[in-house]
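One chain of protein is taken out of this complex; the other chains stay put.
First chain written, first letter: the chains are A and B, and each begins at residue 1.
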Amino acid sequence: MVGYIIRRLGIAVIVVIGVAAVTFAMLHYVFPSPAYAALGPKASHVAVLAWDKQHGYDRPVLTQFLSYLGNLVHLDFGYSYKLNQSVTALFKENAGRSAYLTGAALVLSLAIAIPLGIAQAVKRNSPLDYTMTAWNFALYSMPSFFLGLILIQIFGLDLGILPVGVSDQITTTWQAITHPKQMLLPIVTLTAINVASFSRYMRSSALDNLAMDYIRLARAKGLSERVVLTRHLLRNACLPMITLVGLSIPTLLAGNLLIEALFNYQGLGLLFYNALQAEDYAVLLAYTIVGAILTVLGNLIADIAIAVADPRVRLD
Amino acid sequence: MENALRVTNLSTEIQLSRSTVHPVGNVDLAIDEGETLGLVGESGSGKTLLALSILGLLPNGGHITGGSIRFNGRELVGLSEPDLRRIRGNDIAMIFQDSLSSLNPTKSIGEQVAEPVRLHRGASRREALARAVEVLDMVGLPHPKEHLGDFPHQLSGGMRQRVMIAIALSCEPRVLLADEPTTALDVTIQAQILRLLDDLEQRLGMATLLVTHDMGVVAGRAKRINVMYAGRIVESAPTEELFRAMRHPYTQALLGSIPRLEQDARLPLLSIPGMPPDLTELPSGCRFAARCRYATDQCRAQEPPLTGDDPNHVFSCWNPVDGPVSAQAPVPAPTPARPNIAVVQEARQPAPPADGSSPLLEVVDVVREYPVTSGAILKRQVSSVKAVSNISLDVRAGESFGLVGESGCGKTSLGKLIVGIEQPDHGHIRLNGREVFRLRGGALKRARRDLQMMFQDPYGSLDPRMRVNAILREPMQIQGIGSGREQDERVRTLLDQVGLPLNALERYPHEFSGGQRQRIALARALMLEPKVMVADEPVSALDVSIRSQVLNLMKRLQAEHQMASIVISHDLAVVKYLADRIGVMYLGKIVEVGAAEDVYRRPAHPYTDGLIKTIPVPDPWIERKKTDVAVHGELPSATDPPSGCRFRTRCPRAQAICAEAEPPLQRFGLNHEASCHFPLRQPEPGHQAASATG
Partner (left out) sequence: MTENAGSTSTAHASTALPGGLYGSPLDGPEGGEVQVISSGWRLAVREFADNRLAVVGLAVLLFFLAFCFLGPLVYHGNATNADVLNANLPPSGAHLLGTDEQGFDELANIMVGGQSAFEIGFFASAVAIVVGTLYGAVAGLVGGFVDGVMMRFVDVLLAIPFLFIVLVLSTKYTGTVVSISLVLGCFSWLIPSRLVRGEVLSLRTRDFVLAARVMGSSRTRIVYRHLIPNALSVTIVNVTFLIADSILVLSYLGFLGFGLQFPATSWGDMLGGAQAYMSNGYWWLVYPVGACLVVVVLAFNLVGDALRDALDVRLRRR
């Protein structure tokens, strides 16, 4: 078991370095240097070259990458010339809020999707199943921001009971947590989109398991259906969900980005969006790499969680 | 006296999305305490669903449409769900065929055995686990306390089946429903489990319903047998009477079609043509009429009721038979009108070694091991599975050689080596003196014409995206033989030989049944007119009534094409029927080889003897006389086989020397050899053969 974790960890480290390299290369290709960001778009060519030389942007790409890697280890993500802050400081400010938004949505969506998927599987082809499947299909096919727009229209504009965007007053994570009315629409939007895909998967996994022989044996023992579902089906049907959640990190990040942009919520996603428009290289690079690291980490945790939950997977 | 379980006129139906299936129709059966009732039928006969109906466990869309089920006088049909649940696992328990899929993979076996105890007896966790240990001990699981925390995949098949039995017995049920309890197990393990069930039944006095397709399994332990076909009970009689004087043609044909160890292998098997009916579209008359050799118009129009002069022996047939086939007519001797049988007989004389002709196929000292890797970052090889260890054998032209052994003995690996799917790590394989698999390019391709294979899985061996026409032409196209017209003609010829209609050519594999697909696979293997054909478990995946069709076909075609064949199977009866010579394999070694009759009648190796003794024979008188479990214990790991003689850990005759030295190969008659320190027969004095040559 320990060997399994070590092996996975080793691979993860290699992948992270690889990802950082590829991302760095791609961003470098798009934005060779932030000189224009620092000096302004009208800076002279000579000034740009001098600036590049001063800040090390004239070195070969590999050297730049290695020094970037070195900085990463010290948690130094570079400097944003547009916002005049170190990227690390920017992240620290915004990470909590993003984590709250995404985390709350993730927890809620799992809490809804798992029972929903199982219920659909148990009552297969019932009206409940058809309605929920149709509903999920529609949500699954809808861009998250469109759902957000609809909710804003209904609850924000027409009914006026919820704010249209998150107010500027919400500046800290704690404030976000304590002002549920502000956060309701963004969280609900993200949750709804996640539930659509999670419950589809869960339904399919539950259906597969319901057809299996061990469920039949459990019933033959005289267990009530409720006990069969909770004590036998639940754990086995959730196993693929662990992998799914681990693999969903990139999707969660994307959702985060869109929702924050839509609702004007001061998180990492909005930071990235603004950086895109401002062509703020350091922020873009940093967040993409952080996203990649989170993805790899997510897969790693999912792998380990599967090994813990499923005794068949406990390889050396 | 009240029956423990009495089913009267039970019918069920299952609503599918587009049709309704009637798997069980008007079934009667009764079991008393301490008695075993055998329920025999093929797949699709409805026997499993009948057992599930008793517990009210029909699948989605299924329900009982009529009849009654009385347990100790209490009516179960229409009982409320909570009441039914109190009976399940408590008064009536069930065990299933596949122990790996029937046990929850993420729960320990201790928990799973304890669960019914906690539920029905209200025991605390500790009490329940204590009872679990008790029951696991009763079913013969060694060191139960230590294994409580084990998970199902960590145990062997036999052990898992014991766990399942333990679960069923944990609350001391009055009735046990056993659905194919040993079908998925190796023959030697099967014997142990059946023995266990016998013991338990005697000790606990349960009423047991033994559901199986294997007539041999019920022959020895059921007091009565019900034969089921397409959802109906077609015959019900006490065991001896059923075997001795059956009345229904299906029972007669079924028993006549099973290859038996003691039968004369020169005669074709009785075969039941056609296939079981589709349960969504049942014929109006007798359900067996379409396949029955005695069917009349009345049979096709009207369904016969269950009748019989003796109320103990009932059957449903308008034209019943009187006993097994051989009792009615003398077995006809082969006549010259069938010249191919003469050819068969000639080919069966193993050519005496002195005549100087060399064997067609030589396998010399072949070794094949599969590496087992492990390791954190870099995979290292830590051990290897010794699938084939220094095996040598010869096959002559036109001869049929059978390889028999249980799972893990390496017979499939050997088959793959012979046709060149894999290369041996050491040793040589020669066809007509040439090491064909050392050839390259065009020479290898041409050489492959002579070594063809028929695979085990009828569903995986044909490309699902190719029509039968293309599948059958492919060998010739690859080898570049014949013009388009010639290929066409050959395809049609072979299609006819295997008994398939011409319109099959335009169809895809999924449109055929398992037996029909095996015919296609056989035709394909014969396309290139090979000198040697390897058939890997050719009939294991087929229904019992279909097997004899394919076996007859294989035998006839082998004779007509004058081909040598190597038949690989775990079923000794199949091998003995098809083969002139038999090689018995155990854990990568050939332990005995010789002429089929000789090996069967006078085995020299204890393992062969054990195999012969443990195979359930459809003959109650033979079965009842069996006392011992001839082969105990579990199969050792193939990565670390026992030192010296590999069979010693399970051999009743093993002694110290068996662990120290590999047993020498000794001769026991013409072409009969075995390697054992303490063989069952006197070896011939004189030289010991260097290798197992034929």
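Things worth noting here:
We adopt the following convention: a residue touches a chain if its C-beta (ideal position, glycine included) is under 8 Å from a C-beta of that chain, and two chains touch if they have at least 3 such contacts.
Because the structure is predicted, anything quoted here is derived from the model rather than measured.
The absent chain, not drawn in this view, touches the displayed chains A, B throughout the complex. Remark: the omitted chain is touched by one listed residue; of B:146, B:262, B:511 or B:628 this is B:511.
Remark: the omitted chain is touched by one listed residue; of A:5, A:19 or A:95 this is A:19. Considering the full assembly, B:273 is the residue among B:149, B:273 or B:484 that touches the omitted chain. Residues touching the missing chain, restricted to chain A, are 14-16, 18-19, 22-23, 26-27, 29-30, 137-138, 140-143, 145-146, 149-150, 152-153, 157, 164, 249-250, 253-254, 257-258, 261-262, 272-273, 276-277, 279, 284, 287-288, 291-292, 295-296, 299 (touch as defined at the top). Contact residues of chain B toward the unshown chain are 268, 270-271, 273-275, 278, 291, 293-294, 325, 328-329, 331-332, 335, 337-338, 340, 419-421, 444-446, 448-449, 451-453, 455-457, 459-465, 474-475, 478-479, 493, 496-501, 503-504, 506-508, 510-516, 519, 524, 528, 549, 552-553, 556, 560.
We take it that only the chains that are shown with their structure count from here on.
Rounded to a whole number, the gap between the C-alpha centres of chain A and chain B is 52 angstrom.
Chain B makes touch with chain A in their complex at residues 55, 57, 60, 82, 85-90, 93-94, 96, 98, 101-107, 115-116, 119-120, 151, 153, 164, 167, 374-377.
Interface residues of chain A, counted against chain B in their complex, comprise 3, 6-7, 10-11, 124, 212-214, 216-224, 232, 235-236, 239, 309-312, 315-316.
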